[in-house]
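Every protein chain except one is present and positioned as in the full complex.
Here is chain A:
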Amino acid sequence: MNDLLSISSNMFVVAFFLYCAAFILFAVALMGRRWSNRDPVAHSKKWGKIAFIGSALGFIFHLIFFVTRWIGGGHIPVSNMYEFMSFLSMMVMFAFTVVYLIYRKTLLGLFAVPISIIIMAYAAVFPQEVQPLIPSLQSYWLKIHVTLAAAGESFFAIGFAAGFMYLIRTVDFKSKDKKAKRQQRWVEVVFFSVILVISFIATVFIFRAAGYESVFTQTKVTGQPGAEQTVTQTVSYKLPPIVGPYQSKVVSYEPFLGMTKPLFNAPSWMNGVNAGRKFNTIIWSFITGIILYAVLRLIARKPLGRAASPMMEGIDPDDLDEISYRAIAIGFPVFTLGALIFAMIWAEIAWGTFWSWDPKEVWALICWLFYSAYLHLRLSRGWQGGKSAWLSVIGFLVVMFTLVGVNLVIAGLHSYAGVD
């Protein structure tokens, strides 16, 4: 690794910790309002400013990471999952900064910064080495298409942050009526999903630090009867296998909590060589996610939504609604240009057709259709406030599925972007 690249990876770590610090400062700005002998408005103004400076500093280091990696690696670092996710988290901070400069609402940072932190941590799950570009990626459209698409998506992330804050602020967590109950439940689901992602990342890092590995061989028989072909592939698990690959044999199994072999093998429809491993990762994420959620519930002694709602007191919900909508309105044209139009132009140059119904393309279109439905409902059907906030939350889930889920679950022409 050359010098610039090692500087670059240090900058990544510095930016990450600055974001974490900024997050804590935002929490101080918000929760410290009720501390004794202070004026709540002045307190949140002062600490909000400090927190914003912290996050802006983090952004600068993040930018240094990006530039040094670009120079050191010889091409723009957006060509694999690690690079793209790092870039996306940087753009989320960029979008937060833009929206902050318009509205000067420090509290947004409390939700926007953690999104960036989580995406950045998720990036670090993937292999970090600079890979040379394959011919299909050697184009200046890589720079334009990927960066602009990420920029649009990061504004949707801010829309999500403000929308979710709106919900925590406005959902009646004390009410027992049916509608309020349903809303409370879904707020918990959103919290749980975020915790699930965090616990997935944490689990991966814990076992990676411990150097855990178990290996299987999977034998797959293909072809017509009488002319079968047998393919044997090895699969390496970095998490203790609860579930083994379909029709597999253990090569080595590092015992974990008394387990010396997988509890069961993946069902026949999960016959892909990595399907069992991915399924195992999902099971692990749920186990650790449920534990983490339970611990948080025990600390809070109430549903997380209800625990979080007092923090939002004194924030004007109309402002949150406006910010959420505005972020999406800023992001929508950028997303259209970056993720659809420039994607079409590049596809026309590289593949010879502007549209080939590749899963990634289709999901970008689905995001676009979703947000255009959102805009129509809001502008023409008066869906404001709660309904609009829920849509902004769902919309961001669709965006994340497009970026992550499609690569993990559905492969297509874009599959080179995901290594794991």
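The definition used in the following text is that contacts are C-beta pairs under 8 Å (C-beta built on N, C-alpha and C of every residue); 3 or more make two chains touch, one makes a residue touch a chain; residues count from 1.
Here is the rule we go by: contacts and distances are computed from a predicted model.
Of the candidates "Septum site-determining protein MinD", "Putative ABC transport system permease protein", "Cytochrome c biogenesis protein ResB" or "Acetate kinase", the chain left out of this view carries the UniProt protein name "Cytochrome c biogenesis protein ResB". Per the touch definition above, the residue from A:24, A:251, A:287 or A:349 contacting the chain not shown is A:349. Considering the whole complex, the residue from A:242, A:259 or A:366 that touches the absent chain is A:366. Where chain A meets the chain that is not shown, the touching residues are 103, 127, 129-132, 134-136, 138-139, 141, 268-269, 316, 318-319, 321-322, 325-326, 329-330, 332-333, 336-337, 341, 344-345, 348-357, 359, 362-363, 365-366, 369-370, 372-373, 376-382, 384-385, 406, 410, 412.
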